[in-house]
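Omission of a single protein chain aside, the complex is shown with its protein chains in their original locations.
Up next, chain A:
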Amino acid sequence: MITVDRLTKTYGAYTAVDDVSFACQPGRVTGFLGPNGAGKTTTMRVMVGLTLPTRGQVTIGGLKYHDIPNPGRHVGTLLDASAQHVGRTGREILTIAAKTMGLPSSRVDEMLALVGLNDNESTRRLRNYSLGMKQRLGIAHALLGDPSVLILDEPANGLDPAGIRWMRGLLKGYADRGGTVLLSSHLLHEVEMIADEMILIGHGKIVAQGDKKSLLAGANGSATTLVTSLDNAALGAALSQGGHGVEPMGDGLKVQATPEQVGRAALSAGVVLTDLRSGGAGLEDLFLELTSDTAREAVPGVGAPTTGGTPA
């Protein structure tokens, strides 16, 4: 539905987006992932005509955004939840948008209810909103026109864990009903739970794209497993003998092998496993590795990720 075709945007000598092409399909959530300043926002701004591309183009359903009549009814956009007049109430902000799109004011009430802003909150002025409330309002704003395409820039920013879970369910349901969702994030965990397809961008260039499985498969066999057993020493020895890299981590071990290989090693060594899971860090390592030369800070030694590496 969204087709980005050889998009390039330069500001003087600085190239914000460098020859980027990808497509977002209906019925799927596409995650747009990259460190700060990677070019995600610029790409999304070009999609909705706020920024003119230097080269290339973006079409939505075959049309340029400029040529979509009453575009709010087709494409829901959240680029920056704070980019609203701080002197307006949440309800007034939605009312203005509803009037622009020619929607009845009942639609405003529906959306406020959907994102869980109550009467008291919706009549407060935006300057008194927390970031999470602004974000909910922004999502309501994007959904107002019942669009078939959603473009959301860092929508989870500022939401509490319950809010993030709520949004995940909302977007999943939206895509299941045939909608096209593109959401950006700089947090891998946020995206990998919900995205059917991921696009990794660093320094304005796409470094990888595909679903989670194919991304991991492409990461030259760097599958890792986190395992805890009643006898870590024996298990570690067995795995090392099998040619797998083993290092202690927390109460257990981090192994350069698939969970299946670790399970088989434990079976043959007769060690009881108390915890066995795929190292979610695999994708994270990949993400950091792919974008590291472009990230602002060098990645500190691989040895100390947050214990467990539980996907959010």
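Basically, a residue touches a chain if its C-beta (ideal position, glycine included) is under 8 Å from a C-beta of that chain, and two chains touch if they have at least 3 such contacts; residues count from 1.
In this text, contacts and distances are computed from a predicted model.
**Student:** One chain isn't displayed here; going by UniProt, is it "Anti-sigma regulatory factor (Ser/Thr protein kinase)", "Glycosyltransferase family 2 protein", "ABC transporter permease" or "Sarcosine oxidase subunit gamma family protein"?
**Tutor:** Of "Anti-sigma regulatory factor (Ser/Thr protein kinase)", "Glycosyltransferase family 2 protein", "ABC transporter permease" or "Sarcosine oxidase subunit gamma family protein", the absent chain's UniProt record names it "ABC transporter permease".
**Student:** Which one, A:82, A:128 or A:268, makes contact with the chain that was left out?
**Tutor:** Selected residue, touching the omitted chain: A:82.
**Student:** From the list A:35, A:72 or A:90, which touches the chain that is not on show?
**Tutor:** A:72
**Student:** Can you name the residues of chain A that touch the chain not displayed here?
**Tutor:** 1, 3, 21-23, 25-26, 45, 48-51, 59-63, 65-66, 68-74, 77, 79-80, 82-88, 92, 96-97, 99-102, 141, 148-149, 206, 209
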